[in-house]
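After this line comes subunit A, so read on.
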Amino acid sequence: MIFATNVNKRFGKLKALDNVSFTCNKGQTISLIGPNGSGKTTIIKCLLGMVVPDSGFITFNDRNIIHDWKYRRHIGYMPQTGRFPDNMTIAQVFDMMKDIRREDTATFDEDLATAFQLNRIMDKRMRTLSGGTRQKVSAALAFLFNPDVLILDEPTAGLDPVSSEMLKDKIRKEKQKGKLILITSHILSELDDMVSEVIYLQEGKLLFHKSLDQLKKDTGEEKLVRAIARIMQANK
Partner candidate 1 sequence: MNKIIKYVILDILRNRIVLAYTVFLLAISLSVFNLEDTAGKGMLSLLNIVLIVLPLVSIIFSTIYVYNSTEFIELLLSQPLQRKRLVLSIFIGLTVSLLLAFLVGAGLPILFYSGSQAGLVLMATGMGLTIIFVALALLGSMITRDKAKGIGLAILLWFYFSLIYDGIVLFILFQFSDYPLEKISIVLGSLNPIDLGRIVVLLKMDISAMMGYTGAVFREFFGGTGGSLYACLIMLMWIFVPLWLAVRKFNRKDW
Partner candidate 2 sequence: MERIIQIAALLILPLLSAARTWYVGPGEPCASIRQAVGRAAPGDTVLVRKGIYLEKGLVIDRRLCLKGIGQPILDGEKKYEIISIKADGVTVEGFLLQHSGVSDWNDIAGVRIYGAKHVIIRNNVLDDTFFGIYSQHADSCIIAGNTLRSRAGVEVQSGNGIHCWKCDGMQIVDNVISHHRDGIYFEFVTNSLIRGNQSMDNIRYGLHFMFSHHDIYKGNLFRHNEAGVSVMFSHGVSMLDNTFSENGGGGWYGILMKEITDSRVDHNVFNHNTSGIYMEGTTRVVVTGNAFTGNGWALKIQASCADNTITRNNFRGNTFDVATNGTLVLNNFDNNYWDKYEGYDLNRDGIGDVPYHPVSMYAMIAEKNPAVMMLFHSFMVSLMDRTEKVIPSITPATLKDDKPSMKPLRL
């Protein structure tokens, strides 16, 4: 579904992505793991076309995304920190997004919005919201259009435990529908029961891309956290 081939990206002197290649397919739940500044967010932004790679290319359903923008209708994206126009209310943001993506879907998936009880605060302006509430809005928007691909950047960061669980339930549900889900997260233990594959990035390089089972076998660890910790230590 998504092919990344030899993707390079530099931000000034910093090499954010160094020859990164990988493949993602339908039904997979992939965890992007790596220390801070390893290029996780950059790769996600490359997938979304928000960052343009210096070289290499990315295809989505066999189409190069550089000249395409329609492919994004298959993607639901939840950024690391949800940033919204200050002056708009939640309702206005929802209306706007629905307005823009009207062609994408006939029915809106408002499960999360309901679960987070966003309808009670629909009239609040974005600038008055706490970080957590914004994350809830972000999450609700990502799932709203029932997309084939979900890209979630640190989805549970900033959410309270209850909401966090709700979100995880939702992710599990979507996974069962056979969607491709890409997640970055630093709280590894949360992902254990969901992830089917792991992509490990370090200093812009893709160190490995393995299925969870393979990883556990290679490291001899049962828990993902421990397996990753072992790798990180080995690479120091």
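In this section, contacts are C-beta pairs under 8 Å (C-beta built on N, C-alpha and C of every residue); 3 or more make two chains touch, one makes a residue touch a chain; residues count from 1.
The candidates were selected such that all candidates are chains of the complex that A comes from, given by their letters.
In this text, all values refer to a predicted model and were calculated from it rather than measured experimentally.
Novice: Hey, among 1 or 2, which one's touching subunit A in this complex?
Specialist: So the chain touching subunit A in this assembly is 1.
Novice: Along subunit A, where are the residues that touch candidate 1 in the complex?
Specialist: 11, 45, 48-52, 69-73, 75, 77, 79, 83-88, 93, 96-97, 99-101, 104
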